[in-house]
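I'd like to ask you about the structure that follows.
Left out: one protein chain. Kept in place: all the others.
Letters A and B mark the chains as written, and numbering starts fresh at 1 in each.
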């Protein structure tokens, strides 16, 4: 009997979820009160600063630099990731709703964590935030949303809040090591965001392995319209990915290049995804799971090298390969990982984020190591890799080595962090669902009665003309 | 019998709707011909004006100032409001479709009304329009779309056109009083847009009270996928709200601040909405109605003060409180208002727009009254509150008083205007549905037959592999 099975696990979150939301939000308010201030450009004193610094026009502070990129990234985080996770037949509320919750919490915590590590003003111990910080907070949260993808349908919202709290914390440290200490470049976050987020989520899912998950197998699939909803997520991610990879790239030629490279890599992965998806099925029928996910692999794999002179055809090659690798992952690796490695990966983030992220890290390292003055120009090389100050004498070969090291840091943080956080999430206090209740919105949401049932009980209310009135 | 009940009210709009659309559109063409011209920046003479005024670069006229904000606001009006109103199981066509109709009419009428009140050129009696006017027209229409939320499912499209005609007219007068005469600040329209629009709609709904509305109660709810559609609206409103509150703010630091404050207030209301929604139900189950609406309360409540130095943690506090108030409104106030005050509020605009709008007005008044030169800087204070010309000597205390007065003007216009327009809409000539036919697209739309019915009649056409061919 289903009720007995449900009783086996207490999924009542009526105390824990409100408690976590309230306490943590109040903590945010206090910490923001202590630490966060407007940056110079957002402060009413700007007009005086400007005069002091002799900035003649209004341009150095202009809102419309970065802001359009911010909005595109913002859409990717909330509609892109959110709707991509609506594909399950009975977990669309959880997919888009919990994504909303943890992203809204994560961006606040990210402003603090990234602020402490990157932007703390040494004079007054305050973090001064502006639009660029908002973009970075969105980036940081993306890694936790990726991790959510592996756990989709199997965890409670309280667990997701914990996953996000630690995920953002780990991200900020890892990002500090990779970008500041190693001085690696990673504008679109192949390593910092995708590789870290994916291994973080996969390790958590491994720790939380559910041997009897097949009991809710009947819900681990899509219906026709849930697949169409998921395409909203896919397309907004796909379309705005050039903005993602260029949002914090260098003004000027760097942003242009990041857009062109990402646009081309994405276009190329669409074609190879369709090809592999078709070749893998009887009659060449396409699988929506592949189209929804692997078409994005080119954007992930172009995250590190998008700023570099990888050339347009180089971008096409990267997209070509990552589309193939990602689709093969869905065909062969996901079942293998579930069966042999005991890793249950609901959205297939290993195929969409882990593998393409690693490819992106490797492509970035190779492209950096093979950069030359003849291709970049002397100044261009310095600008692109920021060979200034402490790293003024770094060569491209050494940069390539640091890029590779950064990739290992991202993987290590994902694995170790995921193991620790997975251990915490395994405690029996978080209200996670029983194996038979996974992928079911009914556990955490008031789900409306279906129309069909309504209609069958009230046939005379049916508007459809084909059914005669009784 | 349902057909008899339907006959009780004549919902035939075959004459009235086309007549209203045609006549009013032709009136728009004539009025535009008489009054509307391109502004200087949009006119081919710009190149000469520029030289005359000695504007050395092309920058003073550049399209990409304001235009990205315009597009974000535009998406909020048509997709945001439109899809937010698709949540009913059988009124999604009406939700998104009538929103489309009245917004498309309203923006034209708003260009005229706002032009006459704000931008009429004294020399040639023409209104010169540019991109900023398009933003303001979208803003104006937002107030009518809010009012539509209270009436959703209970009025005919002809009534909605009338509601919009008068709503835009009232808005333009009210906006003129608040912004020009009182010289209050309201960049994101907590008062001008949300408070006015909500009380306008609620009063109309009160006048049009339907004692037997429970006859169509079976349709006054959602189905699974209509709730997912509504989340499209929620998220596009949520994501672009920083653009809404900053779209017509002062270039420079004002826009930056408006974005940061709105972003934070919104994030904060998401957490308190989830908390209250969970605590209010058995097992802590979340209610989609709350998530779809109350998460936006922070944006509404930050509409007036977003430009001010409210500080980042101040924004979090505003979002914190408005998320709580709004969710409690859905839990307790909406049923109370329906039962006791005879106000039927389909979308709960009292919770999402009226209360957070009033909070926003109050926050704005307090923040303005407590502004100081030490925080804003001397020039910053003048810039932020436009203490120039006629109001050059106004103090922040007096400004606070005017802000409070503005809030009362907005409420008064909503109540009085709504009562008048409600009276007009009560006339039995508009083709509104009978109580038993509310919330039913079948009254005004050709609704397709359902697939299920089709399948049951043609089982051998069924693609589902689980049903054996016959």
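Please note the rule applied: contacts are C-beta pairs under 8 Å (C-beta built on N, C-alpha and C of every residue); 3 or more make two chains touch, one makes a residue touch a chain.
As the structure is a computational prediction, the values presented were derived from the model and not from experiment.
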Omitted-chain contact residue, chosen from B:101, B:173, B:382 or B:398:
B:101
Just one of A:125, A:224, A:332 or A:408 touches the chain that is missing; which is it?
A:224
Out of A:121, A:180 or A:449, which touches the unshown chain?
A:449
Can you list where subunit B touches the absent chain?
11-18, 21-22, 24-26, 28-30, 32-33, 36-38, 41-48, 57-59, 61-64, 67-68, 70-71, 74-75, 78-79, 82-83, 86, 90, 92-93, 96-97, 100-101, 104-105, 107-108, 129-131, 134, 157, 225-226, 229, 232, 431, 443-452, 454, 458, 460-461, 463-467, 469
For review purposes, identify every residue of subunit A that touches the missing chain, sorted by number.
1-3, 59, 64-65, 68, 72, 89-90, 218-219, 221-225, 227-228, 231-232, 235-236, 238-240, 242-243, 246, 251-253, 255-257, 259-260, 263-264, 266-268, 270-272, 274-276, 278-279, 281-288, 291, 295, 309, 311-313, 316-317, 320, 375-377, 379-381, 383-384, 440-442, 447, 449-450, 452-454, 457
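The working rule: only the chains that are shown with their structure count from here on.
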Subunit A-subunit B separation of Cα centroids, rounded to whole Å:
31
